[in-house]
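For this depiction, one protein chain was excluded, whereas all remaining protein chains were kept in their positions.
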Amino acid sequence: MTPPFDTLAFRLFALSVLVLVFKMLVLASWTSAIRLRKKIFAAPEDYASQGLPVQDVRDPDVARARRAHRNDLENILPYFAVGAVYAATAPSAAGAWLCFGGFTLARVLHTLFYLNERMPHRTLAYALGYFALLWMILSSAWSLFAR
Amino acid sequence: MTPPFDTLAFRLFALSVLVLVFKMLVLASWTSAIRLRKKIFAAPEDYASQGLPVQDVRDPDVARARRAHRNDLENILPYFAVGAVYAATAPSAAGAWLCFGGFTLARVLHTLFYLNERMPHRTLAYALGYFALLWMILSSAWSLFAR
Partner (left out) sequence: MTPPFDTLAFRLFALSVLVLVFKMLVLASWTSAIRLRKKIFAAPEDYASQGLPVQDVRDPDVARARRAHRNDLENILPYFAVGAVYAATAPSAAGAWLCFGGFTLARVLHTLFYLNERMPHRTLAYALGYFALLWMILSSAWSLFAR
């Protein structure tokens, strides 16, 4: 990795980016697989391209996968900006491992729990990611102003 | 902050990242608070975990908070990439303050105006953010090619 991305914090952050986007790509394919299996598509022309009559139904499994995906957009994508800022504050190795590892674990679990309808597990995974993000924001703000 | 994140432009950008993601986290909690108060949840299993019968209603207040949040996804998240590029073009202090400060202010106001149903205030805040983003794109493109 080219500097300044060669520090431990940036390398861990980069790894978490790769893992989390991979997870999002798998979720997108999971949604597509449900659509293909159930023949429930997003756009009218998709039915035509499959030689099927157009339907306008809301499938609970597709809706569930899409909710999990939207929750990723709301949490993982902001993390990519906050995580980079946090890595640039030169956190301790322990801080980097806890924040990046904790957030990544929380979000992988969140998707698994969402797709498997596990409650309150899903809420706990969401809360872990939420507070990891909040902690990185507060810690980074402290570094921006205090140092 | 480690170099190259120690310049004024990157520090202001980093601050705007922290403020805007904090704002998005508050909005997410605001949505959750409405859901808990009104007992209107996103997934069927959420009703079960609260000991309630499953409902499928579309609450106008939840829908409003979600629209504000989706508008954030469409505007704030692209800004995180464009703002980093703009900061890397070594803008003037005035440019950095105006773009990063202006965009951040616009998006905080957008959320407040959306939740309080203030029109045309919301449209004006949206337009301010939109044109700040457009300006950063054009200014960065100029720097990429001309210098």
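As written, the chain order gives the labels A and B, with residue 1 at the start of each chain.
Definition applied: a residue touches a chain if its C-beta (ideal position, glycine included) is under 8 Å from a C-beta of that chain, and two chains touch if they have at least 3 such contacts.
These figures come from a predicted structure and were not determined experimentally.
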With the full complex in mind, choose from B:Val26, B:Leu52 or B:Ala81 the residue touching the hidden chain.
B:Ala81
Per the whole complex, from B:Leu36, B:Val54, B:Ala93 or B:Leu144 the residue touching the absent chain is B:Leu144
If you put the missing chain back, which residues of chain A would it touch?
1-5, 10-11, 14-15, 17-18, 21-22, 24-25, 28, 42-46, 48-49, 69, 73, 76-77, 80, 84
Even though one chain is not shown, chain B touches it at residues 4, 7, 60, 64, 67, 73-75, 77-78, 80-82, 84-85, 88-90, 114, 117-120, 123, 130, 133-134, 137, 140-141, 143-144, 147
